[in-house]
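Note that one protein chain is taken out, while the other chains of the complex remain in position.
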Amino acid sequence: MALLHEDRLFPAETETRKIAKRLYESIKTLPIVSPHGHTQAAWFAHNQPFPDPVALFVQPDHYIFRMLYSQGISLEALEIGTAQIAEPRKVWHIFASNYHLFRGTPSRLWLDYAFQELFGMTARLSEKTADQYYDVIEARLATPEFLPRALYERFGIEVLATTDAALDSLADHAAIRDSKWKGKILPTFRPDAVVDPAFDGFCENVEKLGAMTGDDTSVWRGYLNALAERRQFFKSMGATATDHGHPTARTADLGDKEAQQLFAAVLGGHSDAEQQELFRAQMLTEMARMSLEDGLVMQIHPGSVRNHNAQLFARYGRDMGADIPSPTGYVEALRPLLDRFGNEGKLTIILFTLDETAYSRELAPLAGHYPCLRLGPPWWFFDSPEGIRRFREDVTETAGFYNTVGFNDDTRAFLSIPARHDVARRMDASYLARLVAEHRIDEDEAVELAHELTYGLVKKAYKL
Amino acid sequence: MALLHEDRLFPAETETRKIAKRLYESIKTLPIVSPHGHTQAAWFAHNQPFPDPVALFVQPDHYIFRMLYSQGISLEALEIGTAQIAEPRKVWHIFASNYHLFRGTPSRLWLDYAFQELFGMTARLSEKTADQYYDVIEARLATPEFLPRALYERFGIEVLATTDAALDSLADHAAIRDSKWKGKILPTFRPDAVVDPAFDGFCENVEKLGAMTGDDTSVWRGYLNALAERRQFFKSMGATATDHGHPTARTADLGDKEAQQLFAAVLGGHSDAEQQELFRAQMLTEMARMSLEDGLVMQIHPGSVRNHNAQLFARYGRDMGADIPSPTGYVEALRPLLDRFGNEGKLTIILFTLDETAYSRELAPLAGHYPCLRLGPPWWFFDSPEGIRRFREDVTETAGFYNTVGFNDDTRAFLSIPARHDVARRMDASYLARLVAEHRIDEDEAVELAHELTYGLVKKAYKL
Partner (left out) sequence: MALLHEDRLFPAETETRKIAKRLYESIKTLPIVSPHGHTQAAWFAHNQPFPDPVALFVQPDHYIFRMLYSQGISLEALEIGTAQIAEPRKVWHIFASNYHLFRGTPSRLWLDYAFQELFGMTARLSEKTADQYYDVIEARLATPEFLPRALYERFGIEVLATTDAALDSLADHAAIRDSKWKGKILPTFRPDAVVDPAFDGFCENVEKLGAMTGDDTSVWRGYLNALAERRQFFKSMGATATDHGHPTARTADLGDKEAQQLFAAVLGGHSDAEQQELFRAQMLTEMARMSLEDGLVMQIHPGSVRNHNAQLFARYGRDMGADIPSPTGYVEALRPLLDRFGNEGKLTIILFTLDETAYSRELAPLAGHYPCLRLGPPWWFFDSPEGIRRFREDVTETAGFYNTVGFNDDTRAFLSIPARHDVARRMDASYLARLVAEHRIDEDEAVELAHELTYGLVKKAYKL
């Protein structure tokens, strides 16, 4: 009896499944390269045990509580947003007795993977097995094998990138570096809080930025210098990439005087929505310019309407499962940046989307032409079996495989990392197997591609 | 020899097909719950025989005559829009000799189902078999077994909802209730004609509304009261739901004074397109407010550009097969309503779309978060095998199964009801079978889900 079948996610058709299994066997034990995610360096710096099952599986995972919430379970009942969970076992029972809600979702696959592979569970989670799960998980979390560093090693992770605010001191990263531990935890430069005028506390953040670098960030030139210096600092701490989470993919390429005036306006705090959007747009182009200079790879994650649920945001703040995708255009939006840097072979910009219509219409044609562009893997709601399948089917014919960059787990849920990479490997093996079974490529090519999609392309694209 | 194969619509792959058949066997004889459609209460009130084959199959079914029209067959030749069909057999021959046009369409599956299951036909409809079909159908329609109530019972319908204008007296529903017949025919409150200023005769309709309830509908408060009273009346006649067919999903939440002024403007007859759109938007939020009070489930069917063919509309009026979908956004459109009522667990709003791009980008993420939102099944052109497959593939991973609400047949063609439900059951069984074959869920879960998708979820969502 097992939670997971060894042939899961492979196509049912006999010959195709055999091919998929062969391809998967060739990649399943490759090291995990995780170039983009939201785990915390503090875990590895302090190497403290994870607390109880609820704090591990339910509280931090908005995939989980958004589904429970959508079915009428209150966030109060789940004790979301409380620093200390009062009745974790009670919350766990709510989760367990609603586990059927996750049927057909990737969360179910990721959870079962952790339950089986890490905690040895064999009976499905339910109201009936809730206590058994709770007890086993709680007990194991207290053992040395479940400390963050031990798990990192057990997962076979070769390198893991975190995502860090521009103002972050990276003290945890320094602590890791200064320790004798050999795990490779790299920071990523995420400047949203200092380049997006709509970000809470933008003006103070810009001031802090200046205080950190000694630049006068009240003027355009000093502000740009300070950003370049922070990038250098991140790079010195091992960063190879930046990340940008703007509402849209819009870019701009203003003249210097115009940029100065716009900066003065947004810093003055009297800017309107269009000026703020234009400033973000300008800053993407500035970041590209700096990337060309310092070699940091640029990631653009546009198109999420953040905190759509106003009541929840007022009460609980950000990241409450209420971010909703919106239509996202790239062709006109990226034009100013591409007009300036699009033909630079030394620049790498990795594009993501939450709008699948852009895959075949815009993203694959753009990445299949511009030397600086690459396509990031399916993001967020699309990091799923069907999402991965549609991504490959929609982009490969126009952009090929070599303009993609392998997999990102992009997760806050540390225990889901091996599960997510496993799903991606199985789905890529399945897609390649179909191409082989339909005689669109040969199997020796598929073997080579499977390795590239799992290991080669991500190392190259992210310079890891 | 048969028109329909018993394994139709199941995946070809042997093991997956076996699973699909087992799942289908477990649901195929479940009662039909039809919570949204356009059959006429009059049929069941008067229980008169359906007229000839043309009046039954061709004239009322815009799926049929739009396809014939697209291939150059005139509506005159089909005698569309004539009260009394002069030469039904001639029209039938046109239909029969063009039956190949429907290859690959769901109409073909629905028609063949009725031809075989109800009329015992075994040879495909064609010019050659046209007369045989005509004679058999005509003869059977005259028998007691083909009266509306008999068919309702034969189809295994448990409950059937019609769609009725706010000004409808519901006399036919009353007549059914007053008869001894046990069939359950429920009305649905569809107020488009009294809440959409662009609707033909809007101002007179609002006046009639006041006359019906004794409210002064020339003022905002009286108008709202009258609507609430009509809703109560519908509810007293068995209605559990309302339905709203706006051009967009836009909602608004105006202050009381602003709403009053807007109402005065649209009632004055001098409103512009933007004011009319804003009024419709405001009325969706008012309807949600009333739903929270009276418990009626709210259905929103946005995104159809009605009567796109101006010449045909001028000559034949509405519903001539010329309604064309258009891009439909939900994230910003629904925000005002959701800001106010989105977190109400006692409110149920069922969202439909004719823009498939919204499934994975907007609808599944919204329904996977907001407690009041559920996703309606594939609508209209997407009530089809591929449409159902894409719906499940696009929404399940983010919204799960339990934020969906089973199947709607949404039809004017009474005889197509069992056929449509059968197609949906087969496609859901096939989708679930794929999940089982790929070891993404277990078969015991699939059995449970098949029952939910066919019977459980629709009963719960529509409070039936």
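The chains carry the letters A and B, assigned in the order they are written, with residues numbered from 1 in each.
Going forward, a contact is a pair of C-beta atoms (placed from the backbone, for glycine too) under 8 Å apart; a residue touches a chain by one contact, two chains touch by 3 or more.
Predicted model, so just to flag it, every value in this text is computed and none were measured.
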Inset, instruction - Decide which residue listed in B:L312, B:A399 or B:L435 touches the omitted chain of the complex. - result: B:L312
Legend entry - Selected from B:P53, B:P148, B:P191 or B:G321 as touching the chain missing from the view: B:G321
Inset, instruction - Identify the residue among A:K90, A:R315 or A:R440 that touches the chain left out of the display. - result: A:R440
Inset, instruction - Can you work out which residue in A:M67, A:A281 or A:L366 touches the chain that's missing from view? - result: A:L366
Legend entry - In subunit B, positions touching the absent partner: 4-5, 7-13, 66-67, 69-72, 100-106, 108-109, 124, 305, 308-312, 321-327, 354-357, 381-382, 384-387
Inset, instruction - Identify the residues of subunit A touching the omitted chain, counting contacts across the whole complex. - result: 11, 13, 15-16, 329, 331-332, 335, 338-339, 342-343, 345, 357, 360-362, 364-371, 373, 393-394, 396-403, 434-435, 437-442, 445, 448-449
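Operating definition for what follows: only the chains that are shown with their structure count from here on.
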Legend entry - Rounded Å distance, subunit A centre to subunit B centre (Cα mean): 40
